[in-house]
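This report concerns only the one structure given below.
Only a single protein chain was left out; the remaining protein chains are all shown in position.
Let's turn to subunit A:
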Amino acid sequence: MVALTTALRDTGIDAADGTPADALDGQVPACVARPTSTEQVAAVLREASARDAVTVVRGKGTKQTLGGVCPATDLLIDTSAMDRLIEHQPGDLIVRVEAGMPLAALQEHVRASGQRLGLDEPVPGGTVGGALATNTSGAHRLQLGTARDLLIGVTVVLADGTVARSGGKVVKNVAGYDLGKLLVGSYGTLAVITEATFRLHPVPDTGRWVSATVRTDALEPLLARLCDSQLAPAALEIDWQPHGSATIALLLEGTTDGVAGRVEAATAEFAMPTTVDVDLDWPWSRPRATDDPGTLLKLTCRLGAVAEIATAAVELGLHLRGSAGTGVLYAAAPADASAASIAGMLQLLRPLTARSGGAAVVVTAPLAIRHDVDVWGPVSGLPIMRRLKEQFDPGRLLAPGRFVGGI
């Protein structure tokens, strides 16, 4: 589709033919466009949809192996030239940015005012748009929620080039449907996110982790005590390697004196030997090492089933990490695990998590495994999701095949 590259260049948009470095799931996109504004994204999509070009969005490219396998891509929209901070109002605790801004750059900017966006970065180096599209979250989700709770306004471009906004820049606002909720976690299949406005939180004075190594039979009673405590933890994490013992870590954030007092109370609540650290020696907001090419599963369940699901995962040889305080766990398979063994694990874990009100999905995996294994599994409400896709992207041009049910 050289014609697209030329056409885009003719309208003043930075575009080039794809190179092997741009390959998605092993296939080189015909064209890579690097728009600099929402208007340019709209212009790109108008050209692309007129040509039925299958389109995928890339921020920094840190999450392109998440979800299902994309078919051959005609157009890759690279948002990295849309990295401006549009507005930060410290007094109103809001920030508005372009979607291509690295999440870390946003955090650095607002931190100068003693503020933070309550989104941890499980895959470092990514953009705001990528974090929203894949709904990534980390340890702080226990206290601060996830993107759906923090996003207060969004600008998107539909497949046909229509620019639309929902929400605004005030924290409280119920005017109209909240399109931001639909876009979060939509994997680029509904529309292209070009701008996002978030609510911010103040950075606490200090934080301490209280952690302990826990025997399997003591796990559920401990988690039950910690969840039921009035310690108002910022995070409650688990780290558990096969053949080892689980580590449970509770993060307390607040004033220096207040945290000191709660560390004492938390230690009593653990009722077992604990250590207190400023930071942990494992990357608590990250489910696994960044360069790990293996399969990562996400297991969700009701709070009371966390110990049971965690135990089952570890018994399958998975390395488990995640938010024991919200029921969102990540399980990493050994890098050499075959598609058949992953499928076998899912066959066990899917009914188990479903019985506990949750699900087991493949977050990422080597291409061969994503080809062979149903990465999403059963999804409730699929018919209405298909109808949404049909309305937003009737030509099925945006990242087809990546999302649930082949959406």
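What we mean here is this: a contact is a pair of C-beta atoms (placed from the backbone, for glycine too) under 8 Å apart; a residue touches a chain by one contact, two chains touch by 3 or more; residues count from 1.
Following the convention adopted for this analysis, contacts and distances are computed from a predicted model.
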| item | value |
| --- | --- |
| Per UniProt record, name of the chain withheld from view ["protein-glutamate methylesterase", "FAD-dependent oxidoreductase", "Amino acid ABC transporter permease" or "FAD-binding protein"] | "FAD-binding protein" |
| Contact residue for the chain not shown (choose from A:Thr79, A:Thr146 or A:Ser211) | A:Thr146 |
| Contact with the hidden chain (one of A:Thr65, A:Ser80 or A:Asn135) | A:Asn135 |
| Hidden partner interface residues of subunit A, rising order | 49, 52, 54, 68-69, 71-72, 89-94, 114, 135, 137, 141, 145-146, 148-149, 156, 158, 160, 162-166, 168-179, 181-182, 184-186, 190, 201-204, 224, 227-232, 254-255, 257-258, 261-262, 298, 300-304, 326-328, 353, 356-359, 361, 376-377, 379-392, 394-396, 400-401, 403-407 |
